[in-house]
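Submitted below is the structure of interest, expressed as structure tokens.
A single protein chain has been omitted; all remaining protein chains appear in their positions.
Labels run A and B following the written order; every chain starts at residue 1.
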Amino acid sequence: MEYVIIMAQSIMGLALLLAFVRVVRGPSLPDRAVALELFSTIVMGLVGVQAIASGVASFLDVAIVIALMGFLASIGFARFLERGGLRDD
Amino acid sequence: MIDLLKAILLLGGALLMLLAAVGIVRLPDLLTRMHATTKAASLGVNLTMLAVALHFSDVGVVARALAIILFVLTTAPIAAHVMGRAGYFVGTRLWSGTVKDELRPNYDPLTHELKSGQEPRQNVERPGRDEAPE
Partner (left out) sequence: MIGAVWNLLLGLAWVVLSGDFSGFNLLTGLVFGYLVLALIEPQVAPLSGYSVRLPRMLKFVAFFLKELIHANWRVAFDIMTPPWHMRPGVIAMPLSAYTDLEITFVANLISLTPGTLSLDLSDDRRVLYIHAMFLDDEEALRSSLKEMEHRALELFR
């Protein structure tokens, strides 16, 4: 089980790195917003793995909070874009 | 048995997230990137949460994990729709291999009016008409 947890964590870490590449490179603001949303989703997965690894169920509350924040953030970004924000192409 | 199932779920979730991340780096434009990220990543979170529910198998934890799954399943498509719409109307350019776009001719960027193309029966947009490159 330990190996599985370490493998899952490293795969998710790699995914975080790749998402970060898109945040840095992304040509426009919507691309970066999508990458940040992916970020929050991957962090939720990492928190779930951490809950299994440490045996502390309270980590799930952290995941709930991250899910709420990620959703609200993407809605806010979309509103900002539609009202005419920065469009750095 | 349970351990094996948990391992499969965890690795599956992690691989789906990796798939989403590879997709967001490799795919050519905003809308196709959203295809990769929102669905694969939210499915990955769901698998991870199922593994958590199996690991603890306690009423409170299972209820919370199921609540997270339900929440992710309801909000992921909404977030994807909202972001995709905003990105599309802001005018991010589509990939050069895009075959058709039936929305553009029906959208009026000044009034933000979106026609359905159903009212006048004679000139409904026809597939195959070449889209002007943006």
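Note that in this section contacts are C-beta pairs under 8 Å (C-beta built on N, C-alpha and C of every residue); 3 or more make two chains touch, one makes a residue touch a chain.
These numbers come from a predicted model, not from an experiment.
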Where the missing chain makes contact, among the chains that are shown: B
Hidden partner chain, touching residue among B:L10, B:A51 or B:A76: B:A76
Residues of chain B (touch criterion as defined above) contacting the omitted chain: 16, 19, 22-23, 26-29, 31-32, 34-36, 38-40, 43, 57, 59, 62, 73-74, 76-78, 80-81, 84-85, 88, 94-95, 97-104, 106, 113-119, 125, 127
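Following the convention adopted for this analysis, only the chains that are shown with their structure count from here on.
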Computed distance of Cα centres, chain B from chain A, in Å: 14
Residues of chain B touching chain A in the complex: 3, 6-7, 10-11, 13-15, 17-18, 20-22, 24-25, 30, 33-34, 37-38, 41-42, 44-45, 48-49, 51-52, 55-56, 58, 60-61, 64-65, 67-68, 71-72, 75, 78-79, 82-83, 85-87, 89-93
Chain A residues touching chain B - in the complex, by the definition given at the top: 1, 4-5, 7-9, 11-12, 14-19, 21-22, 28, 30-31, 33-35, 37-38, 41-42, 44-45, 48-49, 51-52, 57, 60-61, 63-64, 67-68, 70-71, 74-75, 77-79, 81-82, 87, 89
